[in-house]
Structures are given as structure tokens and as C-alpha cells.
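In what follows, a single structure is set out as C-alpha cells and then discussed.
The complex appears here without one of its protein chains, the remainder shown in place.
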Amino acid sequence: MKRDVFKNISPLDHRYSLRKDNFADYSEYFSEEAVIKYQCQVELALVKALEQRCLCSQKVVDEVEAAIQEVEVGEVYQEEKKTKHNIRALVNCIRNKVSDEAKPFIHLSATSYDIVDTANSLRYKEATEKLLTSKIINLLDEWLRIAEEEKETLQMGRTHGQHAEPITFGFVMANYCHRLKERLDRLYESAQNLKGKMSGAVGAYNASNLFFTEPDEFEKDVLTELGLEAAPVSSQIVPGEYMVDFVHSLISIYGVLADFSDDMRHLQRTEIGEVGEYFEKDQVGSSTMPHKRNPINYENVKSMWKEFMPRIITYYQDQLSEHQRDLTNSASGRFIPEIATGLLLSVDRLKRVSEKMQVDQKEMFANFNQTRETVIAEPLYIVLAAAGHPDAHEKVRKLTLQAEEEGKKLKRIVKESDELETYLNDLDDRQRKMLFNPELYTGIAKRKTEEIVDDIRKNIRRYKNALEN
Amino acid sequence: MKRDVFKNISPLDHRYSLRKDNFADYSEYFSEEAVIKYQCQVELALVKALEQRCLCSQKVVDEVEAAIQEVEVGEVYQEEKKTKHNIRALVNCIRNKVSDEAKPFIHLSATSYDIVDTANSLRYKEATEKLLTSKIINLLDEWLRIAEEEKETLQMGRTHGQHAEPITFGFVMANYCHRLKERLDRLYESAQNLKGKMSGAVGAYNASNLFFTEPDEFEKDVLTELGLEAAPVSSQIVPGEYMVDFVHSLISIYGVLADFSDDMRHLQRTEIGEVGEYFEKDQVGSSTMPHKRNPINYENVKSMWKEFMPRIITYYQDQLSEHQRDLTNSASGRFIPEIATGLLLSVDRLKRVSEKMQVDQKEMFANFNQTRETVIAEPLYIVLAAAGHPDAHEKVRKLTLQAEEEGKKLKRIVKESDELETYLNDLDDRQRKMLFNPELYTGIAKRKTEEIVDDIRKNIRRYKNALEN
Amino acid sequence: MKRDVFKNISPLDHRYSLRKDNFADYSEYFSEEAVIKYQCQVELALVKALEQRCLCSQKVVDEVEAAIQEVEVGEVYQEEKKTKHNIRALVNCIRNKVSDEAKPFIHLSATSYDIVDTANSLRYKEATEKLLTSKIINLLDEWLRIAEEEKETLQMGRTHGQHAEPITFGFVMANYCHRLKERLDRLYESAQNLKGKMSGAVGAYNASNLFFTEPDEFEKDVLTELGLEAAPVSSQIVPGEYMVDFVHSLISIYGVLADFSDDMRHLQRTEIGEVGEYFEKDQVGSSTMPHKRNPINYENVKSMWKEFMPRIITYYQDQLSEHQRDLTNSASGRFIPEIATGLLLSVDRLKRVSEKMQVDQKEMFANFNQTRETVIAEPLYIVLAAAGHPDAHEKVRKLTLQAEEEGKKLKRIVKESDELETYLNDLDDRQRKMLFNPELYTGIAKRKTEEIVDDIRKNIRRYKNALEN
Partner (left out) sequence: MKRDVFKNISPLDHRYSLRKDNFADYSEYFSEEAVIKYQCQVELALVKALEQRCLCSQKVVDEVEAAIQEVEVGEVYQEEKKTKHNIRALVNCIRNKVSDEAKPFIHLSATSYDIVDTANSLRYKEATEKLLTSKIINLLDEWLRIAEEEKETLQMGRTHGQHAEPITFGFVMANYCHRLKERLDRLYESAQNLKGKMSGAVGAYNASNLFFTEPDEFEKDVLTELGLEAAPVSSQIVPGEYMVDFVHSLISIYGVLADFSDDMRHLQRTEIGEVGEYFEKDQVGSSTMPHKRNPINYENVKSMWKEFMPRIITYYQDQLSEHQRDLTNSASGRFIPEIATGLLLSVDRLKRVSEKMQVDQKEMFANFNQTRETVIAEPLYIVLAAAGHPDAHEKVRKLTLQAEEEGKKLKRIVKESDELETYLNDLDDRQRKMLFNPELYTGIAKRKTEEIVDDIRKNIRRYKNALEN
């Protein structure tokens, strides 16, 4: 059934779905078509396991394998109009495509949510392994490149929006690289930890126990075929914890992207101007102010994060399901793909923007110079303290005020002070250099950047290898 | 641009969009097509106001009026690929359809968000007046009918899931009727309170002040043309409060529907069985348990509420916009139609289910009878107290335990007690009847039901009248 | 029972409770002591209404009135250990202080939540009228003062963090004034709309109907005594909508404060420096960087908003209560005072900071001058368009780029252009002035500021009058 995309309700299905390249990828895992495709796979795995236990013949398996290739979503929906039950509709559609011999074995011993929950776990696991990981790594590669390129680019560190102490821009990027990589690991783990089930209507294997004395072993066979583990306990459904962990991992990745975007937005402020989005020749910044260059991509990421972040609440609520389950997690569960799609849109967007990120090293240096003279307040206080000054912090705080009032450089006041001289005599060369050349006072920003970049590059190889296979 | 609906990501655009009758309605207000349609209306209103102030001719107005009929969403998106700016793209599309004389007056003095915010306020206002109100009233009509029909149907009231004191089922429904009606009023108010703006890029009317000495009067003219009020203050955007009130009203209506659905679900429990969803002849309750009759519609409503309720958080965050605005409310704002659509889906669903609600009066009476004898503990304690018993509550609490232990009816123990006799002698007939006939102990449930139903029917006439015009 | 405050768990009860002046105020409405105090008032009102209907004597009323003066919270808690029921414990405590004649009339015909819900509505209503309104108006007075003082102070308006078009700082403040005032109105309304009830255990007036043929009239009498309206419908409890509206109004006020604080934080950035928090002589900005001056108060407000904003979710959930109620809204409802207290803390904090806000007009002007030459792009495009230029926006966009590339002022390029000259000839003096003197291009910022300030001052008089009485 076809429809004009602009008649769709969700921005995910009109505005944000119009980059064709991406949308096809997302749709492969996150559309209703994908739901049915994965459910068919689970029905097939079930028949295969029945065959292994000699309940049906290989011919039945072959028939089902052929049948599910031909199942179309529209057909299932048509059938559902009659049954008012989506999995029974799917089962009927498969049954209609096989011989009478094969018919009884389709879905045998399973309850609907054996199929639904298992298919979703499989779907999100594979989407993570193949799609999310790949996209995130592409973004990470860009960030690693920038971190490396800018590892020596002096930038004033800012806390509370105030100039604090110097760092390098590469160091900032390295921090984001590590945070993203760390979250990728968590996402991957949580996806690997998604569980399937084949324990029947109330989780006690009532039906499968009719055929097997160890129905939990039978469950394992079905799920192993799909590459999944069985939930150690279940009711009609897999307990909600595994899925809410997965959603949490999606949303906490999003937080890193939003934080990054916020930083870049602010670095792009007129008064700061350290970082820029690339602007195309014909691009319009404002419909009324022809001179504007706005950080619209970073703003978009922050905005999308605001949209998807609160949705964790839905899945905390879905942990509660009465007795052996109520169905109040059914509709809500269908919206998880929106969160993953939202995240992917932002990952892809940030990758595009990061490829063309414009780092203005001159402006960074100019901003640094604005307060280069006050920066030394910190090392000054610290070396004074270490040299035994009994009240170094308070002393320096007052010197700073004095410098401000007298319009003198703090460095000069220090050098003129006899009181301080005695303490500073003990400084070694390295310390003295750092103290009076604030551009050297960047700690181990450069080395740390290098180490982090190297470390991540090594660590993500396993994801890359897995993707290539 | 057409696409298979099953490739869509959002359940709103595949699964839940397949009742064609509803979807077309929703789409009229909540799709991207609707966005553009309403933005065109605002651009037209602007040109009309310019004409009133003699900045352009009526011919320009006529041209623009004709042009916007022809604007197609796909065309705007095509143009946006070049401009990277959606409103500039729209403006260009309109300009391309008018004479050189008319071109300059399109969008003159406006900033993008004069158009965007005004169009959204108008869109949600009209969706409320025409679509949401109509749908909610349809549901309300069903509920009013049931309330009236069941106003005398005895039901045991339950608190903490425990039998408490008797009421009537109509009274329960009347409560829901009033709550829904009260929320409808709030929704309507909040929609009427949505504001437009035409105050330019930073809210100070900088551009329009070039032409008019009272640019705020000019703003009023534009918005009056659309039936909107101007925001008393604005920056580049209308302050977020009006919109978050609107979202709050949507979500708090949803809470009433979810509460209702929860109640009906529980009344449909096997052990209670007082209310049922109608089941069609071929409908399947469970893919594995052929005997099941599940409250799937009520469960769906609860589930959708869980999905949409947390989204208020997004719009509380959107109250924050840096200085004269940042764009981080742009993408998120595009998702408001999802909430309204979610709500409509549930309103429509509950209407269908309520039309065929099966109220089992016998089962209600049977359940009542389970505890009819203990119900009198409350009136007993109260009349004893009123008659001067110094410790009536404690006395009755112990009698209840005694009745339980001895397996006697509380009524009988009371009648046999000399101590109590003295207190009960003073009861008048009405009191005595209620005390010993628990089915009469329903307070003013029936009268209250009648009054509420009448009152609501009177009050919603104004909505119905408005809808007919 | 006394306890070291530093052993408390909630920051509201240790860290943020240590400004003694404020805490006593908050505690008067929002502590457990306040809960009991208001519940006593409701019990008294009930007895008074019983007396009016001649069920008991004035002596009983007098006894109860005296008794509740003596009720202590600790005593109620002691009793609750026995009853495991808080309202029954309260009733017992009052009963213990009156004669046997009076005992039976205490709580007569009421259910616990008649007391609890009514007392909470009353408590929040009075807290709004007396405490919240007063505090918010104090803050508003400061903001109005600043708005007036700075109504002509030129400031560059910013959108997307980019310089946009000029405004005045007073205009910015006036916007915040109006938003706060508008929310105050909503808060006041929602508090006035909080309902009481006296409809008994299941909302059908079962018990009171034993004594009165119009028990709903009796309910009105009790509530009128307290200055409250009765909920038009109720179960054991008042429907959750009124309370969630109240919480929404608290949180949406908080959003305005958070938005303001965010703006001020950013205006205090080292590179911007337009606004400052006052720093005391001995105040330390950083434990390691003696030179820092951080916007800690604005940061605190934003942070507290992050803490309290999500809590609306709790009260949306509390709209759902099974049948005639379950108790799952009891504990959660006890936390509403935390939200109000959080808000008050931020209101009080912003008032203190606003009193000493340092507006750096020079820095504002310096920042304005950074981009004064590009600002004219907007009016230029608009007057060109109005003068009939067929493609003014695109033309000016390109001129802007040209100015940037050639390092020339946009104004100069314009003046040198023959093509543009023809269009600009038609400008009148007022337009020409604004076009070439960007500091004049502030729209109606000043007049609007004056109007808003005047209007608010007039409007809040009614609150001030009410507070004085």
C-alpha cells in the first residue's frame, strides 16, 4: 500500500526520511516490514527445531523456508482484519502457503509473544551489530581524525562559561571520542544481552512440555538457531529489564551527541567563533537576515535529543506487566524503533557536519589571549602553596583583584613582589616556564589525546572486523 | 513522493494509520502537507495586511491567493535542497508563481518563525476546534448513553481493589463523563490561547517598524485575519508557555482515557467479569489459547498513553531558548502532531469499544452479593456514632472480626446485641432501611448521575453548534 | 522529635533549608506539621457544618476548636503506630481531647480522603495566595525595575547564538516580566481551582446520605467554610486533573526562571560579559582558580529546574487510580511540596541576584559594535524588496558575502552601488536613518518595554492588595 510521504504524521516518516540513502537502511530494521520479516525467521527456527527433534520432516522445514520468502506485510494485515490478532494472522499466511502436511507444525507449541519478543530481540541485536555500530564508528572515525589533527591546537578551557585553564582542541575531541566509544561498548553489550523465549503462554513451557521432557532445552535449540540466548526466566513475555537496558544505552549515547552539539553551538557564537559548520554557497541562514550563519545541525541534534530522551519513561513503565503479562506493553513497544531511528539520524548528521568542521585556530588563540594573563593565577597559587606559603589561595585571589584594579598584568605584580620571590626561587625550570608562559600550561593534553586516539583505534577494530564479515 | 506504508518507521504511519477513514482526518492537520498548507495561509494573511496598509495592490493579494493553491510540498522540499532553509524555500516557491510586481511583497518584513509559529498555532487551534472536539464529543456521547442506561445498575464500589461501598455503574460512567468534559474545556481553552506573532527576527518589530509607526497594530491585523491573537511579548518566537499548556491539556485528557481503560480492563478480569469488550465471531484472543477473550483495546489505550505521556518533558525543555531564540525547539516541535494523533487514535478506539460495551448486570450483582453483609459496617459505625456511641468505629471493627470468626452475618450479630439496640432505636425508617438493605446504600448515585448527564449535555451544545457551522 | 539537619537526606532539608528566614515560611505550608494543621481545620469545618444542620451542639464545635489547637504531630504519629492508619490516628487524637458527648461527631460521615484531599487543596491554595504569589511578585518587582532602567540600553539581539538585530536590554527583561506574570496568573487560577470533597468512601455520599437528603449541599457547606469548591464529581478521591494542573503551573513557571537563568549565564560568558552576578569581597569563585567569577546562582536555578521538572510524570500517573481509588497516589502525593519548595528556593535566589545584577552597558555596546555593519543586511533587504527589487534577499545575501571577502563595510558597498541607488531613492528620512544607523534599528523595543512594565504594574495590584488584607 503506497502513500504520499507528506501525508505521514511522524517527521521520521516525512521530513527526516527524505535522505533516501539513510532511510532504506533504517527501514530495513525499523519498519513494519522488518517486524514481519524477523517474525518469519523465528517461525522458521521453531520448525527447524521441531525437525531436529523429529516432530516433523525436513520437507516441512523446506516448505516453511520457501513460504516465508513470499509472505507480504499487506497480506498479513489483510488477514488480521479477520482474526484481530496479528500473530495468528501471520501464522495463517504462512499456513496458506504450505501443504496440509506442513500446516500443523507452524507455530506449534509457541505463544504469540514467543515470536514477538524473540523477533524484536533479534531485530535490535542485528540492527546494533550491523547498522548502529557501523554508523557510530563512521562518526567516531571523523572525530578521531579531528582529535589527532588538533591535538596541539591551543584552546582556552572554559568552566561555567568562564575562561579557566588552557587545553587543546584535540583534547576536547578526544574526550568526546572516548565517551562515544565507551557508550558504543555499552550499547553493544546491551544488544547482545537481549533475550528470546520459547516458554509458552505463561512461561512454564506448558505446551512444549507435552512433547519434550526438557522443553527448556528445546527452547535453547530454537534460539541458538537465531543466535540468541533464552531469558533465564519468563512469563508470557521476556522480563522488561533487558529491553529497558537497551533503550537506556540508546538514550545515553544520545546524551553524548547532545553534549557535543551544545559545545559546538556555543563555540560557534559570534563572540567566540572558534568552530563553524560549513556553509554551502547557496545556503540561506535566515529568511530575513541574509548575513546569518547558524549552527542549525548542532541545534537539530540537541532538539532531537530533547524529543527522544524522555521516552525511557515508557519503558520503565513497561517493566510492570500484571501477572503472567498484560498487553499494555504492546503498542508502546512498537515505538522503540523511533528512538533508534532518531539516534541514527543524529549520528549521520553529525558525521556529515564533522567531515566539514571548520576549526578556527586563530580565533581560538585570540580568545586565549584575552585572559592569558589571569590564567596563571592557578599555577601561581599552587607553586606558592607547594613552596610553603601558608595562605596561597587567598593571597593569589587578592593579587588577581589588585591586577584588575590597577590594570596591571598579574605576572608583573608577581615579579615585582619581594614576598613572593622567596617562594618562587625554588621553582625548577619546567615549572617556571609553565608559570610564565600560559600557552605551555596545558598539562598533558597532547599526550593524553594521542593515547586515547590510539587506544580507541585499536579497540574498535573488533567492531570493524565483525562488520566486514 | 509515494512510499509503501510498511516501510515507514513510526507505528503512527504504518500500523495505526491503516483505518483509512481516520487517517485522512488526522493527516489533514498533522502531516507535513498540513504544515505547508497552513504556512501558506499565513503568508497570504501577511500580504492582505500589507494591502490594507496600501503597501501593495489587491492584484498582488489575488496573485498570492492563487499561487498558494498551487504550492506542492514536494516542490518546497526540492527548493529547500538548495536553500537549506525551509521557509525561504516556501517563499521562493510562492514567488515563482507570481508576477515580478508581486514578488517583493511575499514574506515582506516577516522572519521565518513569524510564519512557522503562527501557522502551528493556527493549525492546532483549528484541529482542536474541528477534529479533536468532534471526536471527543462522539466518545462522550457514548459514555453519556451508558451512564444513563446504567444509572440504577448496582455495582460494588472498590477501593484498594477491595469491596468498599455500593454505587451504580452509571455513576462510575458519569464520573468519567465529567472528567472528560472538564478536560475538553481545558483543551479548548488552551487551543484558543495559542498565539501568533509578526514581530520579526528578535521580537522588537525591527523590520515592520521601517514601514509602520505602530507595527504591533499591523501584527494584529495579520493575525486577526487568521483568527488568532498576538503574543503579548515575543522574541524570534512565541514564548513556549502557550504551547506547553496545549500539550499538557492533550496529555491530561489522555490520562482520563487511560484511567478509564484501566478500570474496564480490571472489570473484565476472569474473576470479576462485569464488563466486556465485544468480540467478533472470527476474532482470535490468543494465538495459542483458543478460549481467551482479552481486553486488547483497553490495553492498547493504556499502552499508547505510556508512549505519549512522557513527551511533555520535551516541551518543558522547549520553554528554554537562548536569548532571542536558539533553534533547539525546531525538530522537537515537529513531533507535537504525534501526540495529538496518538490521542485521537485512542479516542476513536474507545468510541468503537464503548459503542459495543457489554455490561453484565448479573455479574455485578453477584459480585455485590459476595460482600453485601460486610458493607453495612460503614453505615452501622456511623449511625452508632451519631447516636452517641463513644467508640463506634472500634466497636464495629471488632464486630466485623467476630462475624468473620464465627461465620455469622454482621447484621445478625447486630440484631442480637442488646448493647447496640439502644443506639439503633433512634433510627428513622429511611436510615433503618439503608442500614439493613445494602443495595439501597448507594447514596445519591442515581440522582447525581442524572444531574451530571443533563448538565454535560447542555454544556456541550456550544461545541456541537460550533462544529455544525 | 529533633534531629541534626545534616543527617537529613533531602538537600531541601539540609543544604537548601539553612536560610532560616525562608525555611520557616516554606515549612509553614509544606512540612508534615502543616499537613496535620490543615487536616485539623477540615475536621473542624466538618463539625461546624454538622452543628449548622443540628446534628451536634455548638459546645461540640467549641470543644473541637480547642482540641485541634493542642494536637501535636508527634502525638498523631505515636497513635498511628497502633492504628497503622494516619487519619484514624488523627481522629483518635482529637477525640482524646474532647468530652464523650463530642467524640462521636468527629469525622462523622467522612472518609479519610475527604480530609486528606480537602486539606491538601486548601494548603496549596493558601500557600499560593500567601507565599508563592508574594515571592514571585517580589522577584517581578526587581525585574520590572531593571526593565525600566535599561529600556534604552542597546544590546545586540542574538538568535542561534549569532548576532541578529538590535534590541534593548530592558526589552529582554520586559519579555521575562510578562512571561513570569502570565504564569503567575495561571498558577493562581490553578490554585483557585483546587477542589475539596466530602462525598465519602466511594464518592456517592453513602454515609452522609444517612443524615441528609441533600448530602451534596452538606458537602458545599463544609467546603464553603474553608473557602473551597467541591469537586463536581469524585470517587474516594478528587479526580487527579486539578492537582496535575497545579503541578503543571508550578513547573511551567520554573521553565521561565530556567530560561532567564540560562540567558544570564551566557551573557556572563568571558567573551560576552554583558551581565554579572555581584561578587562579595571574600567570595571564592573556584577552589583552584582564584581568578574565577562564576554564574553559580543562575547555574543553581537551572540545575534545580532539571531536578523538579521531570516530576510532572508522577502526577500524570496519579491521574490513574483503579475503580473508586487505589492508594498508589498516596506516597507520591506527599512529594508535591518538594516541587513548590524547589520553585520558591529559585524564586528567592533570583530575587537576591537580581537585586544586585550588574548590567555592563559598555560591554553591550562593544559587542553591538562588533557586527553593527552587517546588521543592516535585514533592513536593506526589506526596503529593497518594498521598493520593488525582484530578488532582494538573494541580492543582499551575496552583498554580505562580498563585504566579507573584500573586507569592506556593507553600508559602503551599498552606497557605491548604482543598481541599488534607484531603489533607495524612495526611502523617507525615518527609513534612511534606521538603515544607516543600526543603533536606531531597535524597532519599538523601548515603547514596548514601557507599555509592558506599566501594564504589569497595574495588573499585579490585585495580588498585592490581596496580600495586604
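Lettered A, B and C in written order, each chain numbered from 1.
Convention: a residue touches a chain if its C-beta (ideal position, glycine included) is under 8 Å from a C-beta of that chain, and two chains touch if they have at least 3 such contacts.
Quick caveat, the model's predicted, so the values are computed rather than measured.
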Partner chains on view for the chain not depicted: A, B, C
Full-complex contact with the absent chain, from B:243, B:296 or B:327: B:296
Out of A:166, A:196, A:295 or A:337, point to the residue that touches the absent chain in the complete complex. A:166
Given the contact definition stated above, which residue among C:41, C:329 or C:449 touches the chain not shown here? C:329
Absent-chain interface residues of chain C come out as 1-15, 17-18, 26-27, 30-33, 36, 73-74, 77, 82-85, 87-88, 91, 107, 110-112, 115, 200-201, 207, 265, 280, 282-289, 294, 296, 299-300, 302-304, 306-307, 309-314, 317-318, 326-335, 337-338, 341
Even though one chain is hidden, which residues of chain A still touch it in the full complex? 55, 88, 100-101, 103-105, 108-109, 157-161, 164-168, 171-172, 174-175, 178-179, 182-183, 186, 199-211, 215-216, 232-236, 239-241, 244-245, 248, 251-252, 255-256, 258-259, 262-263, 266, 309-310, 312-313, 316-317, 319-327, 378-379, 382-393, 431, 434-435, 441-445, 448, 452
Touching the missing chain, which residues of chain B? 158-165, 265-266, 268-272, 284-296, 299, 310, 313, 367, 370-371, 374-375, 377-378, 381-382, 393-394, 396-397, 399-400, 410
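Operating definition for what follows: only the chains that are shown with their structure count from here on.
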Interface check for copies chain B and chain C. Shared numbers divided by all numbers used: above half gives same, below half gives different; which is it? same
So how far apart, in whole Å, are chain A and chain C when each is placed at the average of its C-alpha atoms? 35
Any chance you could list the residues of chain B touching two or more other chains? 88, 91, 109, 200-201, 207, 309-310, 312-313, 317, 326-327
